[in-house]
Each structure stands twice: as C-alpha cells, then as structure tokens.
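Structure in structure tokens, see below.
Only a single protein chain was left out; the remaining protein chains are all shown in position.
We call the chains A and B, going by the order they appear; numbering starts again at 1 in every chain.
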Amino acid sequence: MSELDFTALHTALQEIAPHGRSALLPALHAAQAIYGYLPEPVAAEVGRLLGVPLADVCGVIDFYSMFYREPVGNKVVQICGDMACALAGGEALIRAACRHLGVALGEISADGGFTIERVPCLGLCEHAPAVLVGEQALGRVNPEQVAEWLNGHGMVPVALVYGSHRRLTINCGRGRPATLDEYLESGGYAGLRRALSLSPDEVIAEVKASGLVGRGGAAFPTGLKWEGAARALGEPKYVVCNADESEPGTFKDRVLMTDDPHRVLEGMLIAAYAIGARQGYIFVRGEYTYAYRAIERAVSEARESGYLGESILGSEFSFDLELRRGAGAYICGEETALFEAIEGKRGFPRIKPPFPTTSGLFGKPTVINNVETLCNVPFILEQGAAAYRQLGSPKSPGTKLFCVSGDVLRPGVYEVPFGVTIRYLLYGLAGGVRQGRRLQTILFGGAAGAFALPNQLDVPLTFEDLRQAGLPLGSGVVMVLDETRDLRQVLAGVARFFAHESCGKCYPCQLGTQRQAEILERVARGEPLPGDAGRLSDVGWTMSDASLCGLGQTAASAVLSAMQHWPTLFEPTIKGDGLDKY
Amino acid sequence: MLQADRIVPTVCPYCGVGCNLELHLKDDYIYRVTAPFGSVVNRGNLCVKGRFGYDYIYHPSRVTTPLLRKTPQRAGERTQAFDLEEWRLVTWDEALDTVADRLVEIYRRDGSDALAVYCCAKAANEDNYLLQKMFRALFRTNNVDHCTRLCHAGSVVALQQAIGSSAMSNTAAEVILSDCFIVTGSNTTENHPIIALQMKAAVQKYGAKMIVIDPRRLELCDYAALWLPIKPGTNVAVFSAMAHVIIKEGLINQQFVDQRTEGFDEFARSMEKFTPTYAEMISGVDRNLIIAAARMYATAQRGAIYWGMGISQLSQGTASALAVIHLALLTGHIGREGTGLNPLRGQNNVQGCSDMGGMPYHYPGYMPVDDPANAAHWERVWNVEAGGLNRRRGLTTTEILANVHPGGVRSLYIMGENPMMSEPNLNKTRQHIQQLEFLVAQDMFINESGAFADVFLPAASWAEKDGTFTNTDRRVQRVRRALAPRGQSRPDWEIICDLAKRIEARLGRSNSAYWEYAHPSEIMAEVSRAVPEYAGVTYARLDAQGLQTPVWDESHPGTPYLFSDSFPRGRGKFTPLEFIPVTELPDDEYPLILTTGRVLEHWHGGTMTRHSKLDELYPEAHAQIHPVDAAMLGIENGQAVRVCSRRGEIVLRAEVTEKTSPGVVFIPFHFAEAAANLLTLDALDAQAKIPEYKACAVSIFPASPAELPHQEKRVPRGRY
Partner (left out) sequence: MTEVNLIIDGVPVSVEPGTTLLKAAEAAGIVIPTICYHEACTANALCRLCVVEVEDWRVLAPACVAQASEGMIVHTRSERVERSRRTILEMLTSAVDLSESPEILGFLQDYAADSQRFPGALRREPPLLDDNPMYVRDYAKCVLCWRCVQVCADDAQYTFAINFSGRGFHTQIGTFFDKPMPETTCVFCGQCVGVCPTGALKPRREWLLEQGILPEEIVQSSRMARKQKR
C-alpha cells in the first residue's frame, strides 16, 4: 500500500479528535467505514490525531472482533453459531455460504465481495437462524436461498412481543420505532414531568420504594444505586445506559431500543436528574446497528423538542448524551469493562471496589443501568411506586421481559408480571414445545445460566423462588431444549462462547475457559478422558470462585449445573456426530 | 537459566542521576543489570545506558597494557596513532618511569606553568582528589581542570556569585512535591532519563504544571503546560522579562526579597527594559507565553527550576544562569522542599570532581586558591612547605589548550577525557594538541585524544574498582568493584599513587605528600578530614546508603535541600543584567543556528558508548532540521547533507523533524566521523570560560550518499 489518502479520515475525525483517547472506538469505526479495514498507516494516523500511543491503538483493534487489521470482503457476513441459531441449523447456513462462494471461514471471496464469519449470539434468537449481512439483519434464514440472503434479501426481523401485561412493551412489535408523538400519545415523558416537579431525593425515594432491581442480570436495587451516586463526591457525574446486550439468548433490549427508544431516554433523564448528572452515554453493542439508528433518531427528536439539552421542559435541569457503539466484545456488558470501552481502551474489567457509584466512567460517580431497568422508571415516576408494586411479588415487584427461544412454538419477548410460573410462560403463553416434542430442559439465564428440569415447571418466576430452586433469573433468557437435543453439544457451544469472549485478564477465566472448551469438545465427540469430570469441576469451581468479574464467575455455571443433573453425560458413551445433530 | 556468582551493588557510570545498579556476574562477566526498587534515587528504574551499556568493558579494542609510542612525537608534529601497531607494549615500570622522567624534566626546565592536567568527571572522587593533589603538591601548578568547564561552568560561576554555592539546591526526587516547575535548556528525557520520569509523574500523577523553555520541541513538551520556543542564546531576555512581569504585577515574595536578598533596587531598574514585547522581539517567544510562564511560576506554592546546557554553554552563560537564579530570589522558591535552583549536572561524578578540587581556582571544598589561609590549610594536609603551594589561579581547559606553545603549557596529562571530541572548534583544538611537547592519556580506549599521546596508561573501568561518585543532587554513593581489572589495567588512584611516588623520588622531596593508601576508603578519610562538607562521609556510613553533602560530621544525616535559612554568602545577590547576543549570529552566508547536545544512547565523545552495543541502536549522526528549513534547502528526510561553519564541515544524514524549531539545527557531538565540534565556535564566557556550544552559524547543502561516513542500512527507530 503506497500513500493513503487521509482526507476523508481527517474530515470524519475533525470533531471527535479533540476528545483524545475517549474517541478511539468511534474513530476506529469511522476509519474502518472509510477504508474497509484498519491498515497500519490508518491506525497510526488515528493514533496521531487522537494522541493515543500506537501500541495501545493496536491493542484496541485486536481486542474487538469488529475491527480488522487485515483486509476483509466488502460485506462481512456474520452467521450466528450460538445456542438458538445452532439449534435452528446455523451450521448449515455456514456450510451453504462457504460452498456458494467457494471460501473457507474468514477468507475473502474471489471478487472481494464477501467474508463469512461464525459469530457469537446476535441477539436475534426469536428469528433463529439469523445472520448479519453487513449491517442488515435477516432472520429465519434458509440455507437453500443462500444467493439471496448473501445479497441482503430475506426476512427482516420484526420484534415478536407477547405477554399478559404490556407496561414496558406497549409500543413494541410494530416493526418500526415509535416516534416522539406516538410515545407522547402513549403517555410518554409524563414520568419525567413528574420527576422534575419533585426534588432529586424524592425521585430516588420513589424508585427505592418501588423495589425495582436491575434487569441486566445482577439484580441490584436501582434506588440504592442512584442514592449511592447522588451522595458520592466528584464532578461531573454520569448516567450510562448499558445497551451491550450480548448474553446468548437475550434480545429484549434490542426490542426495546428498536421499537420504543424514547422510553430508554426518559429513564436516563430521570436517573440523571436524580443523581445530578448533566452528561450521559448509551453504549450499544456494535452488532445492533439498527437499534443504534433508532436511538439516534430518538435523540434527535428529543433534542429538537426540548427533552434533551439545556433547561429541559423549562426547568433548570440540563442533560445531554452521547451514543457509543461497541465493537464486538461480550465482556463490555460488564459495567467497568464498558467504561473502559468508552474511555478508548481494551475492555478489561476493573477491580471492585471501588464501585461505579463512587468511581465509574472517567473515575467519576456513575449510575449504569440496563436498558430494561431504565424502561421501568417512567412508569414508576408517573404512576408511583404503589401502582408499580401492584404487579409481581413483594420481593420481585413489577413486570419482567423474558426472552423465550429455542424449541418453543412461539419464540419472542414475553412481558409478564413476576410470580407467574414457568409452566404458564412456556405452555400458557408460548405454546409449549414445538413439533409436539417433549421438554428435556430449559436453560435459564443464557450461556451464563443453569438448567431447569421438567419437574421444576411450577416454580414461580421471581428472584427469590428461582434462587431457591438453584436457577438464575439473569437477564431473562428462557431457552427451551427438547428431548432430541444432545446437551453435550449445547455445553460445548457454551464453552466455546466463553473461550471466545474471555477478555484474558485474570488467570482463572483466561485459562479456564480454554481448558473447559477443550474438555467439552471431546465430551461432545463422545470421547471424554478419565478424570474429565473432575477437571471440569475443578476448572469450573475455580472460575466461579476466583475470577475477577462476572463473566468468569458464570462461565462454568451451565456446565456445573449440567454436571449436577446429568453426571453420566461426561462419561464415555456413543460417539456424537458433531454439530449436525445439534 | 543463569545463576549469578555474585551480585554487586554499585552506581551507574554514565549521567549525574547516579542510579543504583546491581551487577550480576557469572565468572567475570556481567550479564544482567538490575536496580533495587527501594532506591530513593531511581526506584528500580534505569535507562538503556545503565541497564545495557556496560559491555564496553569487554570490547576487544580496550587497551589493558601500558603503551609507549613507537615513533617519538615532537611538538608541532604530533600525529594520531589509533592502531596498536604504532605502540609498544611495555611494563608499568617503564611507562610510569617515562612519565615521571618527562614531567619532572619539563617542570625543572619551564616551571609549574608548563604543566597541566585534565581531571575526570567520570572517575571516582578518590581518583580526582589524588590527581589534583599530585599536580598541586608536586608540580605546584593550578592548571587543573575538568570537563565541567565545558558544561555547567556558567551555572557554577553564577551560583557562586549570587548565593555562594555551586550545586543543585534540592533533591531531584522532590519534583513530585512541586506544583510548578520550569525545565530549561535541558532535554531531560534523553540526558537525565530517570529525572524525566519523575517530572512526568509529577505532572501526570501529582497535578504539577511544567513549563519548558527550550529552542527544541522536546519530548517533555508532551507533558508541558507551556512551551516557550526560545531562540538559542536569548535566555537573558526571556528570563529577565519574566522577572519584569513578576515585579510589575506585584508577584514578588516581598518578605523573602527584604530578608534574604540584596541589590534588588538596582536590579529592578535594570529589568525595566525587559518588557515582554522586547523579549519577544529578541527571542521569538510570544509575549503572552512569557507573561503566562511568569505568572504560573510566581504564583506557585512550591516552584522549582531545572536547567541544563542551554543556559550554561553560551558566551553569556553566566548571565543566563543569573537571569534564572533571579526568578527564585524574587519569588522565594528556594530553601524549601519541592523548590530550588537545580542545575542538572551531566557526568556521573562532575559534582564530585568539582568537590574534589579538580578546578583551577579552587582547592577541594571550593576553597579559593588565591586565599592564603586556604593555601596554608592544604600545605599542612599535603606536607608542603609553608608558601609552597601556588597562590595564583590556574588555567581552565579551554585556556590550557589555547596556551599550548613554547613558553606556555608544554605538557598535558589527560585522565579519562577526550578533548579532541568535546572541545569546541576541533580543527583549532587539533592544532593546539599538536603543539604539546608531552602528552599522557590515562584511559580505557585509544580515543581521538589519546591517539596523540606519548604514553598510554590503561585504567580500570568503574566496575573494576572501589570508590565514590557524587551525583547531581550532591549524593555521595559507593562504587563497588565487581570484577578484577582486565588485563594489566589498574584503578586510576593506584596509577596516580605509583606515579606520584616516582615523581617525588625524582624531585628529591623529603616530605611525601602521602601516597600509601591501602584502599580508597583511606583516601576518602583524608578528604573528610580536610573538607568540611565531607567531614561525615565514611565508607562505613556509605555502605548503608548515599549521603547528600554537606555532611558536617559522622552523625549528620546529610542535606536533602539547602538554603532554608541563609545562603553561604549570606544574602542572595541580584545582579543587573544586559542582553548581549551570541557571538556568531546567522547571516546570509551561514543562515542557520547550530545547537549541539546528546542523544539518549550515547555519551559525549563516544569512548564508552561507541564501543558498546549501544552503538547498534544508534549507529550514526543525524542533523535535525525543521521541515520549513528542509523545504527551502531542498532536503529530504534521510538524505546526506553537508553542514558547514566558518571553522569546518561535516557530512551526515538529515533528519527532517518538528522536534527542532525553524532556523535551528541540532547535531549530537558523539560521532567522530561527523564531529559536531568541528563546526562549533570557541567563543568563551568571560567569567566562566565556557564555550558557546549552543549557538553558532552554519549552512547546509545537499550532499551525495557516497560522502556519508556510513554506508550500511540505517536502523529505523520509533522513539521520540
């Protein structure tokens, strides 16, 4: 490569370069959009413009799956290889695409047009098997129509939203984002108006009283979190929306952002008012380009109509926000790793304590909440904590979005009040196991989850009941597996996922996810070695006990759960055929 | 993996930071250098020279046998002999007898003015003390000097004049306590790397503001709140303008000025003309930057100034240093932790060599030679008859060379110095050296100066002897022998004692000045008895940790920072200043300003570093030229260029870079094949006698690649 023309790059980076390091991920996205990938001179120029050391620029490029140091085809076709899509035949799509183009995975096709990649969960599980062709999402993809979908033609996923009580999802499922007017008509920004009429402390009190807990998986009481940040010393304070939804089997945040983006904004505004923040960020996973665009449009609408910016709704409260795209790293869903990504670094989680409420983004007091959590907030402020608590159980108030997928008749997002049973959700609402088969197990919580047995169908879906049954509620993944599924393949897939996503910082996870995947690989082939169960147990418990962050701590949870329920799985039996029988 | 036979703690032989090292040896080979993380000097950190640059000790070119020139050399016809073929390998007896014979002969014939000696700022305190003792006590001459003349002489003279001292006032590590510090005329990142680390930490971790005042865009500028890109040689204008601002805006520390200084009124009147606009006109620095810098420094809680050769190596070096010193006197940023006037001493033991009297105007301990009481003191110490020591000030290094002619200096003794690379105007230096009647080189390699010698005495390296170095923040530290001297080389102090006894025998002196030391600790014991600032320095105490002079007695803990109550001369003295431009301004014929200096990987004349793997990292000289100048001259990066001054010319590669300023060219002086000092001017500061290395006029022309001294592929480097 001789002299590259940097004119377009300089133009694209003109506004953000002065932000220095923190602009690195956006700068690399912009650069890659211009040059197709990130060759060395481009990376060096980005580093020079932003004042970031070159070795660090390269380190960031290498960390994130969506940044390429080597050339790729004009269109990168990302075919999901994880759980729901694997169950629905994702491997067949990969074979079809590779055969059609005459390439192997990762190679560029002869005309330079395509590169095929097998990728982790794309968050389109209810439309499995799913692919991303460039930025175009396609669902229920048919391997025989490969020529069409490689060119971006096929079923564009529309959110499938069901449920007995539609508080959060009233505007979802139309196949397009609700506009500002539509949101207002449905009662939007009334929560914000009420919040602005209260003091910040009163807002916090209301949220505390509601009993709302985080919906990203950790289930921390939201009001307490806001209180912590409000009291913390340090300026400026930040509100961050964690829209990095990447847990295999989860797609609720995608639906909320794509179909009702203003609800997310309203939640953030109320949070910002409560803690005294003037600045916020929404960090959207890189693969959710369509969700990003929906949020982008909503932000524009909000700014134009005075819901973002100075003196919001004529009050003294000012708040604005920046959108950030992730670049292909599940670990960035971990709150401190997310901060690192916004700050322009590799997504390594930080040591806690200190916690984000005292030292978060840029070392300042930060509230970071999941998309769904924020979407609960407008209702709480508008209708009050007591009204919020009318649904759900005392310890698990309100409604929850469950992501039902896999071998179920009607996959989709289900909004139900806490307290309904698993049986009601699966059979009462979702139509039960499809194709008339029997239920083998349900994986709760995604890859970082645990297996429920058919004799647990009557466990109510609350935090406290599930915990007692040894099941994580997590982000709300309900992945249904019928009797024909070889669980060893499922586990090998889970292990491969964690090995791919481990950030590599702490030893238990860096080494443990690799070893776990190696062992499960041979278990899935039907060739476990003597002592493999013991190895899996030691590795699994070490990761659970000693990892630095939640990824490592839950990387073995599905495996350990399976070892508890079906210990014979890990002994030599008939050979498996590989992923075909998945 | 290797297990060390022994790990020997010692001090680095390169720069004035004085990093603590641990040498790991297998048999007699140093294979690894570590640094103790608990060291208050360097906290486990080293630069490339300290960490990896010890291998010159083992270079095949190292001379470890005494040598005599085969062809006798005559004054006026002296030639250089780099090849061992031109030397006879002789015994120590023959070599030292020859030296003693010739020196005594010249002394008897022409008297003490005919003899001169260069002490060595790299050798230990003990070596230097004995060498100046030998020439003073035996040959009654004060023509004793060392390379500080070429380095911080301007700073030293100014400090003596203004406050009566001549060393860094605070400890380098205190920079993290400062909230605003000025770095001027010092490319600290490359020349005092470990201090630069501390400066960066001060900015990045402790919130300090750094002000860089330098003609070049140094690496430190990446961390600086302000960079004043000053034209070389305009220091007096800029610093006086800062003083002007401080006075006019009422930012002086009135109490300090009233109680601890004198001469303010006359000084303030002389500062009237130094308006920021006037200074901008002279120096090219935007007046607003000058004002901002003045305010920033003056309003600091603890302000400090660190400076280097850009202040001192000028014909107005003394005045430049005074202009800097005035800022501290106006603001009271001295005498407290985290403040100070901090000239960064270059050599590992230049502070020590000066302390030990390696200078023409001072005995050890800075006692002036022309004070009869001091002379009497040292006559007693050295068993010299009353009135025997020379009470006239001697010649400086530059004057020594200029006085080499019949009737003047006839013989020169060089210990560990390379004037043929480090003096200005090398063509003239060559002429001077050629006029010597007798030249002795005591060194490890035959360098450009030793090649002229009659006798070569092989000296041990720093790793092969015991002794002490005194670093830039006055810290006396132990140097420890890690391996036996290679071949027949001997520690400098041993050579000197052996030689001195032979000289005394020939002179027929009844009282010996004393040369019977069994170990360097005894030499230091003599020093500590005679020099009050070293009174409490003993090897037993130094085994535990270094001691910062003054150490008044054996229970005194040493002195991290000075002048908390008063200055050695009492009150700090203001001196009215005028701006006088550099001696050789650029003109149509020679339109660019040449400034010289060092690079990280090399040391001065290159005697050590060009015989080390360090040379592989940085094998050739480059001339740094600003893109604006390069465009006008039609020069591209990496191209061969000829750089000419009125005194000489060299061919080397151009490095077109924004690390220098328009109109200013930088060339390092390490490379004999493209010696920057062939171009420089031997104009001297009138008081300090220091040459104007930092400014002379040059012109640059494209040259053909065939003319380059090196034809091998360049080593591309990515460091700043």
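Operating definition for what follows: contacts are C-beta pairs under 8 Å (C-beta built on N, C-alpha and C of every residue); 3 or more make two chains touch, one makes a residue touch a chain.
A quick note: this is a predicted structure, and the numbers were derived from the prediction, not measured.
Note on the undisplayed chain: of the listed residues B:H377, B:K613, B:R642 or B:K659, the one touching it is B:K613.
Within the set A:V146, A:A499, A:V523 or A:L560, the residue that contacts the chain not displayed is A:A499.
Touch with the chain omitted from the figure is made, among A:Y37, A:Y68, A:W541 or A:W566, by A:W541.
Only one residue in the set A:Y35, A:F63 or A:F339 touches the chain that does not appear here, and it is A:F63.
Within the complete assembly, residues 40, 43-44, 53-59, 62-63, 69, 329, 346, 351, 499-508, 510-515, 518, 522, 529, 535, 538-539, 541-542, 544-548, 553 of subunit A touch the chain that is not shown. Hidden from this view is one chain, which touches subunit B at 1-2, 26, 29-35, 37, 43-48, 51-52, 55, 58-60, 80, 82, 193, 197, 200, 204-205, 223, 600-601, 610, 613, 615-617, 619, 672-673, 709, 712, 715-720.
We take it that only the chains that are shown with their structure count from here on.
Computed centre separation for the pair subunit A/subunit B is 62 angstrom, with centres defined by C-alpha atoms.
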